[in-house]
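Removed: one protein chain of the complex. Kept in place: all other protein chains.
Chain IDs A and B follow the sequence of writing; residue 1 opens each chain.
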Amino acid sequence: MLSSVFFYLFAGICCLAGLMVVSSRNPVHSVLFLILAFFNAAGLFILLNAEFLAMLLVVVYVGAVAVLFLFVVMMLDINYSELREGFQKYRSLGLLIGAVLLVELFATFFEYSGNVKSLPSPGAVHNTKALGQVIYTDYIYLFQLAGLILLVAMIGAIALTLRKRSGVRKQVIADQNSRTRAETVKLAKVETGAGVKEAS
Amino acid sequence: MFYQAIVFLPLLGAIAAGLFSLRQQNSAAIAVSVSGVVISFILSLFAFAHVAMGGNTEIVSVARWINSGTFEANWQLRFDTLTAVMLIVVTGVSSCVHIYSVGYMHHDKAIARFMAYLSLFTFAMLMLVTADNLVQLFFGWEGVGVASYLLIGFWYHKESAHTAAMKAFVVNRVGDFGFVLGILAIFTLTGSVSFDAIFADTASYQNAVITFSGISLPALEVVSILLFIGAMGKSAQLGLHTWLPDAMEGPTPVSALIHAATMVTAGVFLVCRMSPIIEYAPIALDVITIVGASTAIFAATVGMTQFDIKRVIAYSTCSQLGYMFFAAGVSAYPAAMFHLTTHAFFKALLFLGAGSVIHALSDEQDLRNMGGIWRKVPVTYTMMWVGSLALAGFPFFAGFYSKDMILEAAYGAHTGVGMIAFWLGCAAALLTAFYSWRLLILAFHGQPRASAEVMSHVHESPNVMTLPLIPLALGAIFAGWAGYELFVGHDMAAFWGDSIFILPSHTAMEAAHHVPLWVKLLPIVLATSGVLGAYIAYVKMPHLPAKIASACGGFYDFLFNKWYFDELYDRIFVRPAVLFGGWLWRRGDKGTIDYFGPDGLSALVGRLSSRLVHIQTGYVYHYAFAMMIGVVVLLSWYFSGFGR
Partner (left out) sequence: MEFSQITISAALPEFILISLALVMVLIAAFAKQTETDGEGSIKLVRTLSLLGYFAAFLALFSVPDGRIVLFNELFAVNDLVIYMKGLILVGAFFASWLVSEQWGEGVDRPEFHLLVLMAVIGMLLMVSANNLISLYMALELQSLPLYVVAAMRTSSLKSSEAGLKYFLLGALSSGLLLYGASLVYGFSGSTNFEAIASSLSGGASVGMIVGMVFLLSGLAFKISAAPFHMWTPDVYEGAPTPVTALFAIVPKVAGMTLLMNVTYSAFGNITDQWMQILIALSVASMIVGATGAIMQQNIKRMLAYSSIAHMGYALAGLAAGTSEGASAVVIYMTTYVFMGAAAFGVIMTMRREGTPVEKISDLAGLSASHPLLAAAMMVVMFSMAGIPPLAGFFGKWYVFLAAVNAGLIPLAVIGVLTSVIGAFYYLRIIRLMYFEDSDAPLDDGASHQNRMILIISVGFILLFFFGIGTLSQEAVSIVSVYF
């Protein structure tokens, strides 16, 4: 009983927050609503006894991803009202498509009979431990695949953003440390009133 | 590997020569094409020894080709005696012609292209004779047609060459149409196109019928006649012969190779190859006999009156092909093949000799402008004599054995049509001797009728042109004597093996050996009188021909204008076709199909296209929107119940 109350609470707030993400005028508000939605989703996971996933959601999505979004949104200067105008033009068609989709998905869920086997069976094992038991054994293939994807993401990000620019002075610490006095200091005898001819 | 090489070496030669021709490397092109064909000839000799003399039939697989449903055609080469004989003829003559062309075409800039075409032709011809199924045979059949088109029109800047090439192609299409229908009929009848499968049980189809728009016709007769129509087109038989004389517009080596020795005999080969079917079609056999005999006499009468040296020989070819066909028509296939072989030698010899004459006289082809050159071109002159003696069938020359065999077989058939063929053949033999010596006398003897300048340039051809004539001449002299026993004599049954089938009740071959003496002597007498006739008409009384011509007036014109075949076809087919085509083009194409089809469709496509470009805005959210619409439409399709 209590769990259904909380389920509808979390789910309801999650849906509302999602709606606000797309409808609020201020992009910073949108990101904050996104964080709210994440928190509620984490709450839903806890109701399902999946504490590990709940924590993961909070740590990764709220702690890292959403904060990154916030920075990006604040740093980019985008005229949102202009963008919104484009949306206005297609609002009626968009609403129609959305409504049809919604009706169809509702119809789908009334059909649901529920034959999913829960995986893995909770039993006596803590679910974080249960995850750990399968992820390096039964699902090592997927684990390695995920590793490759992350590697690609890293290489890709570097490849797209790291570029050598000519004419940019960079600090190379090793060079600085390896300088000797002989190659940097030059003694010159300067006659009075004649000045220094070569500056280098 | 060895057998494949025979067929594919000329193809390699053709490709290499074609590539060399792009870079104007003439000598390299000549070297590859000639060596390809010559090696192929040498290999053919071994193949002949193994297959024909040894009595082994070889089937060599090249590749799996088309397998679609029940239609199965594998690419296999079939080497039996029939093929082996053709191999020798094709590669032998082709080798001589290749070498001869080196000299004949040496002043032509496009010689590399010419050699490539020649080799390509040789390949296609080899594909034709080694075919193991009808589709492959048809491939070779069309291949030689294309090569012939290219070679006739080789001097494409000449309007007449161009037209002749087109004519050859179009007239052949008529025959090919029959051939294709024949192949289809065989496939529906037997469910296969492979020779082994078709021939396995032909006797059982004897009573099968083909029903076409309510009329039932005996299947084997229909098939045989359709195939024969194909053969008529390729072998220039009466009715579909009009392209052959015009084809002489091509370079002379081409005439020798294609329009005398090899391609035109493909029809005869086809009839012999299909003998297991044709043997069960008595009506078709009679048709073949009649058409062959009529062609023999028709072409001979026209040949008497022509003045173009090559056309005379072309009509002679036409006539000799007629002999081969009526031999096949009386079930004397071995005799037909025998004549095919000997004819290849002496006719190629005559053509190449004629080429040499033309070459000597600075490209003069009209007999009326020749004469009096025999001392200056002794080798050519001798060769022409040998060729003519063989053609006229003088004793112990090649033509004697084969032509007499055909006439004896026609007599020995003891049928009505056989007798008609015999008498027409005899008459043609007389005319053959007459026009052969007419040609010899007009070309070499008498007063020189060419201009003094031309006469001063008359010279014997270089060795590269005369040497290839020697093997051909040897063939023209000895081929008949050497091949008689094998081809049509006592060893006949062992030699041909299963490659030719003759019903036991058709005894023409056997009866040919037991004809009365006068039948054997008559051709010789006729040939001699033909020669005498020519001698009288053109040496003793040079004014006689003109007198006869004017006396016979209309009849002479009738012959001179080739029985008005070309005019007739022009009136009946060409002009109405042009008119009808014009009408179709204006009303049908432009008015109906274009209006609703291409024009209407292209307008529609144009509108659709600009619409699409309009939708492709470049905005990501438009694209995403389009995707979502796609998903929703697909879902709605199911939800609305259509998808069940």
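Convention: a residue touches a chain if its C-beta (ideal position, glycine included) is under 8 Å from a C-beta of that chain, and two chains touch if they have at least 3 such contacts.
What you are looking at is a predicted structure, and each value in this text was computed from that prediction instead of being measured.
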Contacting the left-out chain in the complete assembly, out of B:Phe212, B:Phe580 or B:Tyr623: B:Tyr623
Residue numbers in chain B that touch the chain omitted from display: 63-67, 601-602, 605-606, 608-610, 612-613, 616, 618, 620, 622-624, 626-627, 629-631, 634-635, 637-638, 643
In chain A, positions touching the absent partner: 104-105, 107-109, 111-113, 115-117, 137-142, 145-146, 148-149, 151-153, 155-156, 158-160, 163
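In this section, only the chains that are shown with their structure count from here on.
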Length of the line joining the C-alpha centres of chain A and chain B, rounded to whole Å: 79
Chain A-facing residues of chain B, complex: 619, 621, 625, 628-629, 631-632, 635-636, 639
Residues on chain A engaged by chain B in the complex (per definition of touch): 86-87, 90, 94, 97, 100-101, 104, 107
